[in-house]
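Inspection log for the structure reproduced underneath, given as structure tokens.
Removed from the display is one protein chain of the complex; every other protein chain stays in position.
Up next is chain A:
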Amino acid sequence: MSRISTLFGKLLQNRRKALIPFITAGDPEPGMMVPLMHELVQAGADVIELGVPFSDPMADGPTIQRSSERALKHRVSLQDVLAMVEEFRESDSSTPVVLMGYANPVEAMGYDAFTARAKACGVDGVLIVDYPPEESVEWVEYLKRQNIAPIFLLSPTTPQRRVERVASLAEGYVYYVSLKGVTGSLHLDLHDVAEKLDGLRSRISIPIGVGFGIRDGATARAVAELADAVVVGSRIIEEIERSPKAEVLTNVHRLVKSLRIAIDAASPAPSAAVKLTHL
């Protein structure tokens, strides 16, 4: 069984929800990434989403754009990101790592070379923001050949037909974008999220994570009552951005820990939980 399935199986048994922090590989600096990843796990992260920096992050708001720019100042490449995962794996063989980024760095490396190397480094899933399912047929085949989970986005505007298409391709978990707009936007309508997730449950058999717009413990807790996983990105990047380098690990730890506590205080509706048999 894959690391992602094992994790969600265990969480389900313990009636817990996953906390998935997002950080950009290379921000604040390449040398700090592996310690930062371990710190996230110690603070209570279940999965790490590691952003691959790109020069033109079209779907991201200002916070993650700046993060990507800081990483690119260090000339962090996709190869470097994979090396970080490889090093992380030397002392953590259980926490799933999902790469999240844009198509062009992967295209430049080539599907074959990328998926082979990603597998060897211990990458568990990949989400390419600008690969919608229609353009992903060949890509998904390459990932599945290496047992890497293709992760896809769903949005409030995704029609039923496309949800089914995503359901047929996706593995690991799907990532429901909780609002219109870019990452780091401010408003999240919990009522709307609840309604949409209800609709998705009947068509999506793998866990559903919710992200975009989760900025504090209260929202994280509320989302944990609806979804299988809570994804937090921009808020963590902000913490990295505003912390002096010597305090990044401590401050990020404190923030992630507070999110962990909030999520664990959630009392999930039983109907919201994914069924164990689908994992």
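Details
Please note the rule applied: contacts are C-beta pairs under 8 Å (C-beta built on N, C-alpha and C of every residue); 3 or more make two chains touch, one makes a residue touch a chain; residues count from 1.
The rule is simple: contacts and distances are computed from a predicted model.
Chain not shown in the complex: UniProt lists it as "Tryptophan synthase beta chain", one of "CidA/LrgA family protein", "Tryptophan synthase beta chain", "ABC transporter permease" or "Nitrate reductase-like protein NarX".
Within the set A:G9, A:P30, A:P132 or A:G217, the residue that contacts the chain not displayed is A:P132.
Considering the full assembly, A:Q79 is the residue among A:Q79, A:S168 or A:T250 that touches the omitted chain.
Of A:F8, A:F54, A:F88 or A:Y142, it is A:F54 that touches the chain left out of the display. Remark: the residues of chain A touching the chain excluded from display are 54-59, 61-62, 65-66, 69, 72, 77-79, 102-109, 129-132, 134-135, 152-155, 157-159, 162, 177, 180-182, 185.
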